[in-house]
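One protein chain is absent from this view; the other protein chains keep their places.
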Amino acid sequence: MLRTEEFTLNMGPQHPATHGVFRLILHLDGETIVKAEPVLGYLHRGIEKLAESRTYTQVIPYTDRLDYLAAMLNNLGYVQAVEKMIGVEVPERAEYIRVIVSEMSRIASHCIATGAYALDLGGFTGFMYPFREREKLMDMFEMICGSRMTFSYIRVGGVAADLPEEFYPAIKKFLQEFPSCVDEYDGLITGNEIFQARTKGIGILPAEKAVKYSLSGPVLRGSGVKYDLRKARPYGIYDRFDFEVPVGKNGDCFDRYYCRILEMRQSHRIIKQALEQLQELPEGPVMAKVPKVLKPPKGDVYHEIEGAKGILGYYVVSDGTVNPYRVHVRRPSFINLDLIDEMCRGWKIADVVAILGSIDIVLGEVDC
Amino acid sequence: MENLFVNTAGSIRNIMENSGLSPLLSDAVLVMFKLLAILVFVLINALWLVYMERKIAGYIQCRYGPNRVGPKGLLQTTADIGKLISKEIIIPRGADKILFLLSPALIFAPPLMVFMVVPFGENMAAVELNIGVFYFLAVASLSTVIFWMAGWASNNKYSLLGGMRVVAQMISYELPMVLAILGVVMITGTLNMSEIIRAQENTWFIFTQPVAFLIYFIAGVAECNRAPFDLAEGESEIVAGPFTEYSGMGFAMFFLAEYANMVLVSFMAATLFLGGWLAPFGLTFIPGWIWMLLKVYVLIFLFMWLRWTYPRIRVDQLMGFGWKVLVPLSLANIFVTGVAIKVLDMIGW
Amino acid sequence: MESNQIIQELKDKYRSIEINKNSVTVAEEELLPLMRQLRDVYGFNYLTDETAVDYKDYFEIVYNVCRLCRGDMLMIKTKVDKEKAAVPSMFSIWPGAVWMEREIYDLMGINFTGHPDMRRILLDDNFEGHPLRKDFKWTGGREV
Partner (left out) sequence: MQMFGSGLIKGLAITWKELFTKKVTVQYPDEIYPLPDRFHGKFKLNKDACISCGMCVRACPNKVITMETETVARKKRLLKYTMDIKYCLFCGLCVEACPKNALGYVKDFELAQYKRDKLTVVLAAEEPLPREEKERLEAEAAQRAAAAKKAAGARGGSAFGNKAEGGE
């Protein structure tokens, strides 16, 4: 009998489809995967250790660098945790601005997830169109807070500055064009038979296994578990908007991908409602009365929000001084990866790329 | 204008004959000229197509594509080739040196060899071979060996995977291509390209053999490793397949050979199915060879359009599609053509 | 079943429970049975977060479990003394804890008994020391 031998392939830290410096040691039998061993830590900057020698406001720029594709949501999570500890009341106007800005950040993150996924499967044009929408969003972010990706805009007690005048026409134009752009992605990527052949029935993730392994976000909802923190445990003013939580049926790559497309449409709805309600609000402050140097009382708090990649939690311990005693970040991409080995077994190399793309990880968040 | 090239060839022959060369020698020199012309045509075409592809890709993706180097970006490919020539050719340790250096040199051979037979216009084929189509199929499948040589010689796991994928893909798409062409040959009864074109006087074979054209086109896309079948160098899976380890001129040769292959398959499709130099609806004031070029470029645009729209197929889906769909379809096509020819004979057409 | 009712019921069953403002602290011995009861009886099927904090004279492991059907969350803490630094692993109840515990072992140096593969996850395998400990010394860098 022909003696075949297993050979290991290094889908190494430097690989076009690993969305960053993530390494997967594949033990291959021909093209089928026998074992996939993830190796992490190439982008570990020790943000949790850095935060311990910074003041509470100085930690905000570091939270931008966790999931640098949806930085607003990182800011929101950390800032709401600290506010819970201090017990400060955020003004109405700032709450609405926070919702608009974080939903915009969620759409920008899902645009990249969709684009990068189409690129991983070979459709280069499918990569370009979502990035065009993301450029529009980044220009609006630049108007609001001066930088395109790392905003540090949401502050303890409100937001850094009110929305500028030229923001409103830009967001209205974006809200008008966006649904037709998502239809374009549907037509080009979702409807495409080759794309469906590459994603339907691949990397099946049963619902109870997803719950047992604490997966979250579109990965969990793709398997049919209806759990979105904005609905399950509303934080901020999310209970004032009506939107649905898209849920997949059989937990394969296609459902995870399609959940993100539907979530983009829902975020679009939220922004529209939030903008209408914001414009009815009278002019008001965007920042509560908060001392320049924050000294939260001794104690700890754990606060979770629905990040773009999943549940983003911040556990902040304060010992009464100016610097936080311990900041722990519950990172969705990190925890969504713990099933990668089982999900990839038995599939081909091309499917590993599809499965990894459907989980949508960002290495800044995985390695923290 | 119609037979511009035929007259020039004739006048060159007279000059040589008058200057006292023996007919045999003048023939040899004339064939040299023809081959030189074809070589220049293929290389210029390869350069131009790289620029055309990047422009079309740009315009499809709502951006401009190269427009900085030279007027409207026309010198972009020459700049690329210049850059690639100046790059150092790195031979990985443990690589099989001879094969590693031989494969980029050989990659251009099969397409060039076949271009000798391709009729650019009315009796403008360099060599009027009466088994033209058969020669094309035989030589075109040589490039599989060269890709595999590159994949095996560069001693890199990704190249090995890429090489094996290329072998699997090109061999399994050779069969439907042959069977599709068989449909055409059954109608014309000859393998000579010019005869096939002349047989399409009144109806092009694309109308009498639509299924064969479709199968041939899909198999052609797979032969040149173009999307959606570009598994050989699937960037996001196996980095760059057989030519991961190549840098500098080696990589440029592979890159340009892909375009030469594409031009070749489009020429063959134009000859077999779109009536070569025959003008559609009798517009003969445009010379034949320009019609030939027009048809080739329409097909090449179709290749590029496919590439910038579709994602990539997985390996086993590719094989499944090739063997389970294309081969039975082409066999059915042969059967139907056979029956149709018999029936038409009987009612005495 | 509201979370404070659950805590009252647990308090009668496990003596070592202390209830503080937003969390419940339990001794290490009764950790596993308590957690198993939380998942099986009260339906806390989702372990969202598990982390560790290095206080002056003890480590503290913090678990956050929640119920997907109702979305409410409970924070359970347990103290670990610094020399022994070993806690039963939650792998048998919530397999999702595997990577979280590997990260705690990697950065804080707390061992988890019963863990399938207790290895470092973020740092290099032959890296000495555990950076998130307060007494972690290092040379170079711009931090004071």
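Remarks
We call the chains A, B and C, going by the order they appear; numbering starts again at 1 in every chain.
To be clear about the criterion, a contact is a pair of C-beta atoms (placed from the backbone, for glycine too) under 8 Å apart; a residue touches a chain by one contact, two chains touch by 3 or more.
Since this is a predicted model, take the numbers as computed values, not measurements.
Interface note: of A:R54, A:K231 or A:R345, the residue touching the hidden chain in the full complex is A:R54.
The residue from A:S152, A:S214, A:Q266 or A:N336 that touches the chain not shown here is A:S152. Between the chain not shown and the residues A:T18, A:Q80, A:S105 or A:T125, the one that touches is A:T125.
Of the residues in chain A, those that touch the hidden partner chain are 54, 57-62, 64, 125, 129, 132, 135, 139, 142-147, 150, 152, 160-161, 164, 166, 184, 187-188, 191-194, 196. Where chain B meets the omitted chain, the residues involved are 56, 58-64, 305-306, 308-310.
We take it that only the chains that are shown with their structure count from here on.
Centroids built from CA atoms put chain B at 45 Å from chain A. Put simply, the C-alpha centre of chain A and that of chain C have 25 angstrom between them.
Residues of chain B found to touch two or more other chains are absent.
Only residues 57, 60-63, 157-158, 161, 227-228, 230, 234-239, 308-317 of chain B touch chain A when the two sit together in their complex.
Only residues 21-23, 45-49, 51, 53-54, 62, 64, 68, 70-73, 75, 94-100, 103, 107, 121-124, 131-132, 143-144 of chain C touch chain A when the two sit together in their complex.
Against chain B, the residues of chain A that register as touching in their complex are 7, 9-10, 15-17, 31, 118-126, 128-129, 132, 188-189, 192, 194-195, 197-198, 348-351, 353.
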